[in-house]
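Below is one structure, written out as structure tokens; comments come after it.
Every protein chain of the complex appears in place save one, which is left out.
Chains here go by letter, A and B, matching the order in which they are written, and residues are numbered from 1 within each.
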């Protein structure tokens, strides 16, 4: 069974295969499609337009059937464990679950217990593997390869779900990673890059990868923080002018316009922000396909709903 | 691109075309259907059974794929602008959005900025174009034409989303419009009708078009208001007896039974209230078709997700 809970456990060739599958869905609308009706459910225990709608779209484009699951009207409110929720869904016929959850590493024990694949759509300040993969796809589309690329990851490195795994993957794939941003948001546990100044970073790299300020995770006064942040660490109109020819801008969105990036740069020629969102659908098609293929292979071998063992 | 944000900008022949398309869906189940999978999303920032389910049904009957979008679990709660929400949906492949929003004229700037068509499903006390069109369809089905018809719009004219545009459209189409109801709810900015007494209106007209009292928009004590309203301005069992032969009753629903109209009249022979709801589905099929045809035509010409411009 193929869970996807983190990119860290993926081999380089697995990553390249997923990128290639995604690109195939994009360009040729070709790849794996289920032979008969297959069922998935999206369990979002935290707000998200982009990721949720993107998974829904990927599921529809693959021809899957999505069983609606609303956290607010579910037995989770009656204190049901995540394990029981997933196994209930499995028992009624759901063949894979997409989960976003506020708790870091919610999947840790779960992945060894459940009978259907989990696709992690974000856990606390932890992982967000499809976001990482869509970033990689967008870079690959632009530059063909990762070898020798210089990439700056800028902003709230400590609370980001993607900073660490993006840095790790990009390094694995042959790129050089730089970090920039406020002192207090440095993440000393992340060894896959070198801290440099914001201006130097912007002038040097091929890819400026901005991170979202998670205002909902910080307590400081918003508007002060915003203005100050923008002038000191943001991608201002001025700073964009110093970027290298052919370099591009990424941001996982939702964008705080005028904070991480100047309002008028969000859709500028260098920006691949909306392109990232489009690519997200193809990446999600690829990883859904990957997990459901493993279900298809297993369907004749085992009966998932009844995991019996002797008690006596 | 074909937005539908108000009926006021529609030409008479466009209106008649929409009514004719809707009637075609109703009678023959014929008309435009998408050649390949097309995707829409319904963004309801305000409560509504009728309108929302009606759009969902229209989408299903057209064979469209609806991408679920829940306001309460969306990035709107992270302060995302409506523009960014819509462009995000566009980037992932949504081709048209249906929007209900509490803010009057929310669509004003938006319609010039977004890359996919907006269908307005109601804005504040502003417009509700599909409600207007379904009222027109119901009248046309009954009388064949609008010329020479007398129509009374009765009740809370000031806060109604449809009073003004219904009056305007009916006048354009050749009908004579009367207004009746409480003094304090008159709308002096609406020039498309003449105020007369409730009893006179009911005895005179071919169509009694009742408006819903938006209790949620008023502060006065409910039950007093209800009783008083019914006897002074409502369609009582007594008043219905004085209606002309062949005249009909409309109400946009949800009905406050015993307030705007006597409980036992809601499904009486003259009532077309449930018929209006049925017609709503066909109208929404027609306007969805209209906007998606414009998308189909544009699909080979332009690439929506990347609206690039030079910053320097």
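Everything that follows uses one rule, which is that a contact is a pair of C-beta atoms (placed from the backbone, for glycine too) under 8 Å apart; a residue touches a chain by one contact, two chains touch by 3 or more.
Keep in mind the model is a prediction, meaning the values are calculated, not measured.
S.K.: Consider the whole complex, including the chain that is not shown, and state which of A:31, A:93, A:124 or A:182 touches that chain.
M.R.: Only one listed residue reaches the unshown chain, and that is A:93.
S.K.: Among B:31, B:68 or B:124, exactly one should touch the missing chain; which is it?
M.R.: With B:31, B:68 or B:124 as choices, the missing chain is touched by B:68.
S.K.: Over the whole complex, note the residues of subunit A touching the chain we left out.
M.R.: Against the left-out chain, subunit A lists 37, 39, 41, 65, 67-70, 72-81, 84-85, 87-94, 305-312.
S.K.: Tell me where the left-out chain touches subunit B, residue by residue.
M.R.: The list for subunit B reads 44, 47-50, 52-54, 56-57, 60-61, 68, 70-72, 215-216, 237, 240-241, 253-257, 264-265, 267-270, 274-275, 277-278, 280-281.
Please note the rule applied: only the chains that are shown with their structure count from here on.
S.K.: Starting from the mean Cα coordinates of subunit A and subunit B, work out the distance between those two points in Å.
M.R.: 39
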